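Note that one protein chain is taken out, while the other chains of the complex remain in position.
We call the chains A, B and C, going by the order they appear; numbering starts again at 1 in every chain.
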């Protein structure tokens, strides 16, 4: 199945893109998608313990399943305010 | 000597005037002036423990001496804000 | 358009001019423009109810020269306790109807903790020591509201204000 990945701030800089389309296997979770991206962009690895995520613009945990067509976002530590 | 007394809020209502001229004896303190006013306006007595005072638009304690021409103000409990 | 940091008068209050006054460019002796990262502000509004009474309006009166001294006193206390904070404090007098502001305060600081604390401290101290009185005109009558005995030297009151300011 095919998903959209949204990347922000330094993750976007590392990947060189704000949005990616990626194919993922059945029964994938957000964590699966993340590990696939770490493989593709080794510099993502330093965010292993500080990343958070969202699916379809709602907060989600890394063990949440993803579905075809989902928008999966990875959020480096935030600095609003 | 002659002083000006400034009264505010309910003290002003009780006395029926915002400003009074009064003669006081030599070596009078603010407390002397106050007791003279309590004699004149018995309803002032209920403010005995809650009154504060000022001389010439600066905070002052009741034992402070007053001088000829001073403006002595009596402040009932405040309620600004 | 520039407003004084400390003022008392009968004109309606707005917060923007106070915010500009505390966070904008300062006099030569002050910090450089842009050194403040936070402004905390407060507006006290006339409520339509108090102690179960339906309030029509309030009338504030002040001993104005002493009230300005009280504000200076409060600004000095604030500067002593939170160095680097700039405070603006305006109080309105006269008739103030429901929904309108009686007091406006703004505190600018490098960081938000000090801005919040200084702003809160200032309103507590206004209520403790400023020679200002409100008369409440409610459904069926009117009454002078009497709060705190004004004593700027009362260290217990000052400590209570600092506690409430979460300092």
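Assume a contact is a pair of C-beta atoms (placed from the backbone, for glycine too) under 8 Å apart; a residue touches a chain by one contact, two chains touch by 3 or more.
Just so we're clear, the structure is a prediction, and the values are computed from it rather than from any experiment.
Peer 1: What are the shown chains that the omitted chain is in contact with?
Peer 2: Listed by label, the shown chains it touches are A, C.
Peer 1: So which of A:1, A:20 or A:75 would be touching the chain we can't see?
Peer 2: A:75
Peer 1: Provide the residue numbers of chain A that touch the chain removed from this figure.
Peer 2: Touch with the absent chain occurs at residues 6, 8-10, 13, 50-52, 54, 57-59, 73, 75-81.
Peer 1: Spell out the interface residues on chain C facing the chain that's missing from view.
Peer 2: Answer for chain C: residues 14-16, 19, 23-24, 32-49, 98-99, 110, 112-113, 115-116, 119-120, 123, 164, 166 touch the chain left out.
Heads up, the rule we're going with is that only the chains that are shown with their structure count from here on.
Peer 1: If you take the mean of the Cα atoms for each chain, which one ends up farthest from chain C?
Peer 2: A
Peer 1: For chain A versus chain B, what separation do you get between their C-alpha means, in angstrom?
Peer 2: Computed from C-alpha means, the inter-chain centre distance equals 73 Å.
Peer 1: Measuring centre to centre with CA averages, how many angstrom lie between chain A and chain C?
Peer 2: Chain centroid spacing, chain A to chain C, equals 48 Å.
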